[in-house]
Structures are given as structure tokens and as C-alpha cells.
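Just one protein chain is left out here, and the rest sit where they should.
A, B, C, D, E, F, G, H and I label the chains in the order they appear, each numbered from 1.
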């Protein structure tokens, strides 16, 4: 398995239809929680004061990560930066 | 408790005495593992291909975080950026 | 308690309804002054020549800070950067 | 009086004589505390995890500020950025 | 008195009503020339090839500067950066 | 397998012993060519006019990539940025 | 022949007519695959998590490259950065 | 005479009327060629893969350059950066 | 005549011989004041809190400016950025 650090900055357009907005955010939450339960989206934190999150994904490879991220309901409104992670020699895990 | 995302970029000077270098790195590892065992340094990952890590700290407040980071044996050779984290509404934890 | 330095850059869309604009700015002012009276928003300065402020918050933790900032009536129109602060060894306070 | 937001990033060269280093840091502390007592250096915070501070100065004008900053014993080892501040219309002070 | 270096980058929206545009630019010119005559806006240069200017203001303090800049008719369409200036020891003025 | 785009900027210190320099560069070449023959370092190009390369690695995961990059004889003198790649829907390969 | 590294970041406007959008993307794919079959667009990778690609072109010169890139159906919606590549002395190809 | 290096990045709004767009581009071409024939716009190159050019102007002074650039029919849709050039001691011209 | 805005950031190496340092700074002052008296270096301000200045030069062309700047005794220790200025239509001078 491969670990990736992912930062997502969300910028939903003001003129998005309110129902579509609410529905997209609800789908995003369900999608995220499903991946969390599968053990693929292993951490999800809010950056304090920003509509942004920092996440850790544990997936087979960059292809799977790319598929998961493109599947995000909010993907069209996100700026995403991916950083690959390796095990650290001082980690006790 | 308060969560912080910490990125550390390490740049040890070439002319550091080799024994001091080795001893400092060994102390850094012990220091880090002690904080991990105390549950204060909750995650520690290597950024692939860089002498850098991404860490998550769970501490009382920025004062405690600041004390812990200044105590790092490699602190004089690090660039550190701290980002405060909040619980995310979609996290299942 | 935990101190945070917060910079807010405001960019209200030109096409926002003027009444909504005025009402949002009024609510922002009331919201800010309420937090100031509670001792959570301890300093608030204008950056000269910019629709931006620099603020100091004194809150329990990043979670509370995040809740307060998301509650700002102008939050959707702001870029916010948070920097955690610690006590300085030379401060006489 | 005029308010200025000042960020100072300190970078003391490794090869500075240890006695000179210690003596300079001690003078810096005394200098800073003297200005704090005079009410000119009104706030001084450490940026968590960095050898940096954020300060607020209350001085007559940029000339006085410039003189005070050039007088810092650590001035030769600092990067300094000054931002002028104005009273904010929502501040209750 | 206090000197400030001010850079203003102007970006008037394309869809601004042409009459409002012309009237705003005319008011900007009158406002600027009035401040020049008062000796507060002491220099005003165009950056060659850009809808930008570099200006020097001589005002009482950052509060007055902030009031003057917010009063610019084009203020809503400008990005402004202020740099405080001090007398230079080699200046013959 | 996982693909990664790697940019390496090389900056060998001027005061490195010439023999050590030559020997390190020779080992770097052998190390690189060995990985190329193993099919792990699948592309290697020079950025025109810079002591930099752009490379494509095909490895098991970020851990293997990290091990390979830390093993580069010139690693201490390189700035490295890794970008994970996925298959593109329009690629005919 | 001349090699160029090309990064393309795609940003299709939200208000583009859906049919035009779909048709443009289809033409982009055909155009790309035609150039791949001609051996001019020799590599095409997706940057994981972004609507971006990294490509390698093998063309006669910058003029031909410029013509090919301006011919991309998505060109009006792309930010493109071109880096010229040279053969690397350690490459075994 | 004075030489200036000018980079122009063009970004024509999508919603510009097609006739106005075509007419503006045609006027830009005529304007540019007229200045080229006068010997004031001495070089004009396309940056490969971008709607940008790099140009060299030979004019009396920054005032004339500024007038010529503001006169560009595409000026409202351009970002322009000007760099003044001097004769190089190794140039054989 | 041609106006140029020049920013100079000074960074004198710590290990410069103290006598050479003092002598260079003294020559810099004399050189600057001579150009000021000639009317070529028309303004010289200190950026508050930095070893930097902002200057306005009034010279024949970029060649003369380049010669004057290369002649600065502190030139080897300066980062210099030049911005050409034009007369502003709202200036009353």
C-alpha cells in the first residue's frame, strides 16, 4: 500500500444553485465517509480558518488515488496537491 | 487538546563534525520516539525523496508545541511550518 | 488558552446585492465586537490601505478558533491565514 | 502615535563566537524589555516552532521605528518586514 | 510627518458602466490632484506599461494614510501595498 | 507499479574535494544506469542549460522510491521534487 | 529532433455549453492520439489528483511545438509551461 | 535611444463579442507592424505554447514606451512586464 | 531624461574586513551624494527596518543607469531591481 498526503482547497462558486450546492456537499460527505470506512482515506483534518482539508490516503498506487480524487463530488471546485509519503525511520508505528 | 500539522525540512551543514552529526541524529530519534510514546507526536512521515517530514502533534496549546519543537536536537538545522488543525465535520473518528 | 495570529483579506463580490452587503457588514461588526467583549478576539487592526485586518485571538484551541472564524458573516468572502503564537521569553507581560 | 506590525526572523550564523552569541542575545532581551517598558514595543509573541517573532510597535513615525529596529543587537541577523496598521472601525478599543 | 511608499495596481472591471467608469476616473484625478496640492501626495509616477502607479505620501500617521487611500474613488478596483519610509543617512535633503 | 515524476536540481559545493567530486559523479552515473537497466528509472532527461534532470521512476510504492532517491550518491547535494503520475485516459500506451 | 517537457493545466469554464464541452474534450482526445501515433507526442501522463498532464513532445523545433500546442482543442482553457530537454549523459537510451 | 525588454501575456475574455475580438486582433497586428517598420518594436517572438510574446523596444525613454504600450489594442487584456536593457560589454554589435 | 525606480537590498558579508567595510560604506555615501548633487539620484529613502533603500534616478537612458549602478561601491553586495517610470496623467508636476 502507498501513503499520500493530500491538501484540498475548496472554492464553490457563489452562483451554484443552492440545492445543487447542498446536495453536492452531502454527497461529498457520504463519499468521504465511505472511503474512510474502507480504510483508504485514513485521516481527514480541517485547516483552522480555511475551507480546506489535509488528508492522508492509503491506496494501492497513484492510479487508484487519482480515481478516488476525481470521484470527489466537489472535485471541480477544488485545488488539490498530492505529496507521496514514505515510512520514517524514527516512527514507532 | 490541540492538533497541529508540522512540516520540518532538515538541512544539516556539511561541515558539522561527523561525530556531532551522528550523535545529534541519534538524540533526535530518541527525542522523537519519546514524544511519540507520550502520545504528543502522533504521526511522523517522510516526504518521499526529501530530508523532510510531515508530522501531527497533539498538545495542550501552541506554547507546549513551541517548547517541544525548540527542544528538537536538529532544531537549529530545520525550517518548520506549523498549521493548526480542527476536527473535520466529515471525519468518522 | 491559546493565542493565534489571524490575517483576514476581504474581497466582497461587486455583484452582491447592496442591501445584503450592508447587512452582512453590519452583522460582521456586531459579531466581531461581541467576540472582543468576550475576550476571545483580543486585538483587531486594519492593514493600512487594504481591506484586510490583522487580529489576535485567545481561544481554547484550534477547534474553537475554526468555529469562530467560520461563523464570521464575511467568511465566504475572506482569505484567512492563521499562525499559532507562543509566549516569547523576552516579553514582560 | 503610529502603530506598526513587525515580523522578525532570526538567523544567527553558526560560526558566531559562543560568548558573543550569548552576550548579543542577552543584550537583545534587555533592549527589548526596555522598549516594552517605555510603551514603544507594545506586543511581542513567538511564532510557534520558529526563531521568529511578531511584534507591535507604537512609535512617533517610521523614522523612530527605523532607528529602534536598527538598534536591535540581533539586527544584522534578522529579516524584518514592517506593515503599518490603522485603527479598525470595528475595534472596541 | 511620516513618509510612505505606495504601489497601486488598478483593475477596473470590464463590465463597469462606461459612464460610471469615466466619472470614477475623473473623480480619481481630482481627488489625487487635491491631495497633491495639499502636499500629502508628494509624488505620483506611472509604472511604464502597466495600469499601476508608484506614489509617495507624506501624512501624519498610518491612520491618515489609510483614510486617504480608502477615499480613492478607484479604491475598490485597486491592489495597494504600503511600505513605510525613513530618512536615509546618505540623503542630502 | 507506480509512476513518479522526479525533478532533481544538483548543487555540488565548490569546496568539495575534486577527487571526491569526480568519484561521486562516477558513482552517481553507475547507480543511475543500474536502476535504468532494472527498469525502475525509466526516463532521464537533462533540463537544457541547467544542472538538473527530469526523471520518471516506475517503482512499487513511495517507500521504494524514497529508498532509491536517498541512495543517490549526489543526494546530499540535490533538491528533489516528486510528483505522482497516473495513467491518462487519452494515452494510447 | 528536439524534445520538450510540457505541463498542461486545464481549467474549462463552468458555463461552457455542455455539448460544446463534451465535443471539445472528444476532439482533444482524438487530436492527442493522432499526435501520439505520429510519434510527436511521445508521453502523456496525468498528474495524480489534478486536471493536469505532463507530456513529452518530440518535434522538429519550437515552431512546430508551438503550432501543435495552439492546435489543441482545449488550448484556450489551458495554462502551458514548456521546458526544453537535452540528452542526459547518464541515460542508457 | 533606450532598449526595453517587454513580456506581454494576453488573456482575451471569453465573452468578448467575436467581431470585436477579431477586429481588435487585426488592429493589434497592424499597430505592431507599423511600430516594427518605424524601428521602435525591434523584435517580436512568440513564447512557445503560450499566448504571450517577448519583445524588444527601442524608444526615446520610458514615457514613449508607456505611450506605445497603452496604445496597444489588446492592452486592456494584457499583463505586461518591462525590463530596461543596457549594452553588454561582451556584445559584438 | 528618463526616470527609474530602483530598489537596493544590501547584504554585506559578515567576514568582510572591518576596515574595508567601513571604507566601502564611506565611499558609497560619497558616491551617492555626488550623484544626488548632479541631479541624477533624485530621491533616496530608507525602507523602515531593512538595510534597503528605494531610490529614484533621472538619467539619460538605461545605459547610463546601468553604469551608475555598477559603479556603486556596495554593488557587489546588493540585489537591485529597476522599474522604469513614466509621467502620470494625474500628476500636477
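Remarks
Keep this in mind: a contact is a pair of C-beta atoms (placed from the backbone, for glycine too) under 8 Å apart; a residue touches a chain by one contact, two chains touch by 3 or more.
Every value quoted in this text rests on a predicted model; they were computed, and no experiment measured them.
Although one chain is hidden here, its contacts on chain I can still be listed: residues 4, 6, 13, 62-63, 65-66, 69-70, 76, 80-82.
Contact between chain H and the unshown chain involves residues 3, 5, 28-29, 32-33, 36-37, 43-49, 53-54, 56, 83-92. In the full complex, chain G makes contact with the omitted chain through residues 1-4, 61-63, 65-67, 82-87.
Simple rule for what comes next: only the chains that are shown with their structure count from here on.
Taking each chain's centre as the mean of its C-alpha atoms, chain B lies 27 Å from chain F. One simple way to say how far apart two chains are is to compare their mean CA positions; for chain A and chain I this gives 50 Å. Rounded to a whole number, the gap between the C-alpha centres of chain E and chain I is 23 angstrom. The residues of chain E that reach two or more other chains are 3-4, 46, 48, 62-63, 65-66, 82-87, listed in rising order.
Applying the touch definition to all chain combinations yields A-B, A-C, A-F, A-G, B-C, B-D, B-F, C-D, C-E, D-E, D-I, E-H, E-I, F-G, G-H, H-I.
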